[in-house]
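I have a structure here, written as structure tokens, and I will follow up with some questions on it.
Apart from one protein chain that is not included, each protein chain of the complex appears where it belongs.
This part shows chain A:
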Amino acid sequence: MAADIRPKRPFRWHIAIFLAPAVLVYTAIMILPLAGTLQLSLFRNIEQHQVFVGLDNFRTLFGDPNWSVNFWNALRNNVWFFIIHMLVQNPIGVMLAALLSSPRLRFAAFYRTAIFVPTILSFVIVGFAWKLILSPLWGVAPHMMDLVGLKSLFTPWLGKEEYALTALSLISVWQFVGIPMMLIYAALLSIPDEVIEAAECDGITGLSQFWKIKLPLILPSIGIISILTFVGNFNAFDLIYTAQGALAGPNYSTDILGTFLYRAFFGFQLQVGDPNMGAAIATMMFLIILGGVCVYLFLVQTRLRRYQF
């Protein structure tokens, strides 16, 4: 643009034009469907017509025990699903990244790839593979436990109410542990050597170097990973659906918000789908995730200290 027209400050079209593709695409595939869902949750199908009912669907969801029991059960299960990920997936991810970034480790590239590969597998493959591995009839798990004399510890985990959800959470951890590992690994690599050398000069080496120098520097990355885990877990659906089916058995013990939403929205077997109640559940999921992300953004992230090098 010519510099001489600047004093008039004309409308800067190029900003709009450069933003347009992203804004249009994002609006079309994210904002409109989201608004549509929120709108759908305020209506109800009465005699083949969509009638505006205000917050009645939410009243049903929380007031009618036929819905609320399932909703709270799904939410509780979802929280447990998230807790397992936070307690198992992320610490293991950090640990693996710390090991990988150790300069003395041989075959680091191989481990990195091998651990990351499950992440790119389809849920369907993961679900079926683990169902087979853990199968009491032809699975390798009972056989291998037999080899080390631990057969008595084997139970059909996926079929037991008390273990199924934890087992599935751990399968999901197995699949996704590569993501925190990669992010932390990148964060660890970006720590400048001067900082490490300075620490070494001060006599801080080994494990205490990790706790005192590296960990504070990668905390922002861990924060990001936590929030990604949170969003991913509360949107989860695929693994439960492929491993346990839409009824999330046994006795709804693996039912999470995603499967509950699926059954309500699309129906299942003889149950006819109810898009309006489904949208109400989807709205609740949206609000839960929004709330979680806000807590993180306003309470946690602002307090994280950042270091400039």
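Structural remarks
FYI, a contact is a pair of C-beta atoms (placed from the backbone, for glycine too) under 8 Å apart; a residue touches a chain by one contact, two chains touch by 3 or more; residues count from 1.
Just so it is clear, contacts and distances are computed from a predicted model.
Per the UniProt record, the absent chain's protein name among "Probable sugar-binding periplasmic protein", "Aspartyl/glutamyl-tRNA(Asn/Gln) amidotransferase subunit B", "NADH-quinone oxidoreductase subunit N" or "Urease accessory protein UreF" is "Probable sugar-binding periplasmic protein". Checked against the full complex, the one of A:T155, A:Q209 or A:N235 touching the unshown chain is A:T155. Across the entire complex, the residue among A:N66, A:S152 or A:T302 in touch with the chain not shown is A:N66. Residue in contact with the omitted chain (choice from A:P118, A:P220 or A:P250): A:P250. Where chain A meets the chain that is not shown, the touching residues are 64-67, 131, 134-138, 142, 155-161, 244-245, 247, 249-252, 263, 268-272, 274, 277.
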